[in-house]
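Before I ask anything, here is the structure I am working with.
Missing here is one protein chain; the remaining ones are kept as they sit in the complex.
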Amino acid sequence: MTDEPLLRVSALSKFYGSRVGCENVTFDLWPGEVLAVVGESGSGKTTLLNCLSTRLLPSSGTASYRMRDGQWRELYRMSEAERRFLMRTDWGFVHQNPADGLRMTVSAGANVGERLMAVGDRHYGRIRATAVDWLSRVEIDEDRIDDEPRAFSGGMRQRLQIARNLVTGPRLVFMDEPTGGLDVSVQARLLDLLRGLVTDLGLAAIVVTHDLAVARLLSQRMMVMKDGRVVESGLTDRVLDDPRAPYTQLLVSSILQV
Amino acid sequence: MATPLVVSDVAKSFTMHLRDGVTLPVVTGVSFAIRAGECAVLGGPSGAGKSSILKMLYGNYAVDEGQIIVQHGGGLVDLASASPRTVLSVRRHTIGYVSQFLRTVPRVSALDVVAEPLAERGEDREAAREKARALLAQLNLPEKLWALPPATFSGGEQQRVNIARGFITEHPILLLDEPTASLDARNRDVVVELITAKKAAGVALLGIFHDLDVRDAVADRVIDVTAFGAGKIAA
Partner (left out) sequence: MNAQSTEIATYNFAYLDEQTKRMIRRAILKGIAIPGYQVPFASREMPMPYGWGTGGVQVTASIIGPDDVLKVIDQGADDTTNAVSIRAFFKKVAKVAVTTETAKATIIQTRHRIPEHPLNAGQVLVFQVPIPEPLRFLEPRETETRKMHALEEYGLMHVKLYEDIAKHGRIATTYAYPVKVEGRYVMDPSPTPKFDNPKMHRSPALQLFGAGREKRIYAVPPFTDVVSLDFEDHPFEVQTFDQPCALCGAANVYLDEVILDDHGGHMFVCSDTDHCEKRRADSTSPSWGGRAKGADGGNGQSSLSSTPTPARRADPRHKGEGKEAE
């Protein structure tokens, strides 16, 4: 573990006109750390995620990222080309709906290989071998490599999306309800897989979820959001076992059965 | 002798916002220290706050007042005010915890559940598994269960997996929350052996034991939690 964070977020706010998307969010994220952002729909957690991943520009505040060369860069001052490059190399984004993150009409192998080709790999055999390796790491049989994700189940699609994101060895992955819309048994398998990958690869991740069980299993730290503001944050098990903010107590008492 | 854990004037209460903000005092003025190689036991009736104290020491419960000073990484850390990142580091390297219940993870074998804390500390995975095997054997967990996820195990079997997981590391401080609750006599004795070995290795232990035989076998002294009763203040 290094003594420097990977991401520094300071007083980040996003307003939609007079409506608050998220307001005054401040935190640091360290390498290898998984942060869960929980709250109900409309609490601003997805707005926050989109701002952090630069899919959305905030109204005010800053976010700095420590690049692979150790240089700190302010995300919202980078050019679009730099941000997009970051997005497909050092970052990943796992969408709730795999169709948003996959190319549904190209094969699983090409879905995994696209990022490699985007960063200049021009050796088919090597790209394919890497794709095979990653499919096995997300528990997709090698003989499905030339099938399109259209022919995959929801859980497989989600696992493929994860492989597609991780193939370039990103250091930071954003996840938006990664287990949303999946059967409970499929969810458990995916969570377990994610947990293993995050640990093995030392990934930092920001996981948006409304499911406290997901937060407990995946994250070390969590932030609880309500009406665009962070109402409580801390160690995940501390927040869940000893919730202090009224809203967190409500959330824990009404949802948590783990 | 070294004193790796010092607790001074710690207070804890719960504010129940869902019940009109009523405040439930738990403990106040909690002060004690644990020396290396010593096993102290928290004593007192149910509801006196023994578990809450243990959880505060592990960073699982927030602390309202006071300090929890831990020797960590060559320095001193106040757990009561430490950042989540520091608490995680303390848990990884300094304070171990054996709870009553195993929080199982789907699809991870019992062996790997036990080996995980060592692997997390950077130990070679196979070496960690080897130690895990030895511990599970010592705790008489049938070998045919080792490769299975513990979710379907009986209470006693899960408890033994949990104990093995807690004892496998060489944390200088170990917290024990009724580790023998659902064990038979034979395995209780094994736990006593394990605790004795930890003491000999200079580990500072703090536990809750309802089983008087075990308690008498391991305890160097009893810390009476009723002395920290917050009820008198709140009343």
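Which chain is which? They are A and B, in the order written, and residues in each are numbered from 1.
Definition applied: contacts are C-beta pairs under 8 Å (C-beta built on N, C-alpha and C of every residue); 3 or more make two chains touch, one makes a residue touch a chain.
Owing to the predicted nature of the structure, the values given are computational and were not obtained by experimental measurement.
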In the complete complex, the chain left out here touches which of the visible ones?
A
The one residue from A:P5, A:G92 or A:G109 touching the chain left out of view is A:G109
Contact footprint on chain A, counting only the chain that is left out:
80-81, 84, 88, 103, 106-107, 109-110, 113-115, 117-119, 122-125, 127-128, 145-146
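By our rule, only the chains that are shown with their structure count from here on.
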Distance between the centres, which are taken as Cα means, of chain B and chain A, whole angstrom:
32
Over in the complex, which chain A residues touch chain B? Could you list them?
1, 30, 33, 188-189, 191-192, 195, 199, 217, 220-221, 234-235, 237-238, 241-242, 244-246, 249-250, 253
Of all residues in chain B, which touch chain A in the complex?
14-18, 55, 59-62, 84-85, 87-89, 105-108, 120
